[in-house]
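Here the complex is missing a single protein chain, while all its other protein chains stay put.
Moving on to subunit A:
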Amino acid sequence: MTRHLLSIDDVSAEEIQQLFTTAAEMHDVQKREVKKLPALRGRTVINLFFEDSTRTRSSFEIAGKWLSADVINLSAKGSSASKGESLRDTVLTVTAMGVDGLVMRHSASGAAHQVAGWLDIPVINAGDGMHEHPTQALLDGYTLQRQLGGPGSLEGKRIAIVGDLTHSRVFRSNVKSLGKLGASVIAVAPPTLMPSGIAEWAKADGFATSYTLDDVLPEVDAVMMLRVQRERMSGGYFPTSREYTVGYGLTRQRLALLREGVPILHPGPMNRGLEISPEAADAASSRILDQVSAGVAIRMSVLYHLLAGEESA
């Protein structure tokens, strides 16, 4: 497969299915008494996080440990990056210790890509700015495919992705990944949170856009709510959070618009009461906790495929 996982562009539809098949086997490991596979014994993986994260980082950490790799977590706070060291010096220093794989999150779009060019070990993008978050998209696709009936079941399915599309790397990766899996995406957001130039992009990548959530909900096979990213907003995108909820939140009233059993996804962390109501988050059809457990399985699968075999160019 690919040497690095920087973007969903790095994997073909067939390779995505292969990652899912391996992930399903990894998923079974979570139910075993001995949650450990020896595949990455003696390998070292560094989680280098320049941006806050709890679930992605711990998910990568568990995934690496269950594959018997040694996993080291480094966050920018308290590291020499906060003392003014350049990104290049930080990654070269860290990998000079003899690391076999680097998992990286950074607030700058394209950071992982740039780092991959400096290193000769596999780099996995765990989120770069507003660009991509490929393992999140893979775990979303995996969760949906399991829910909707296995390989091939996403073909022709309509999936709404709702919320802060402008700042969302989860959206960008998911549009590509769900497209490769054969689903058609409907991107829903208020005009201020639609990425500029989305019309051409939608035409090129074959997805639809809408400003009206109420029109979209009755006809979709799954709905993915995105977090309102307050930390990336300098204000002005919507007047008040109350107004956002009225227009674009998955409220208790809107739940009734969904067909029965339509899975609800959210990459987390949730702003309960803002983009998603407690009733939706805790609904029987909510797959949000399944996404978390799928996250470990998918990351095990990715680490295994990128790090277990012989070095291949």
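In this text, contacts are C-beta pairs under 8 Å (C-beta built on N, C-alpha and C of every residue); 3 or more make two chains touch, one makes a residue touch a chain; residues count from 1.
Just so we're on the same page, contacts and distances are computed from a predicted model.
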The complex's invisible chain, by UniProt name, from "Membrane protein", "Putative spermidine/putrescine transport system permease protein", "Bifunctional protein PyrR" or "Ammonium transporter": "Bifunctional protein PyrR"
Interface with the undisplayed chain - residues on subunit A: 1-2, 15, 18, 21-22, 24-25, 28, 32-34, 36-39, 304-305, 308-310, 312
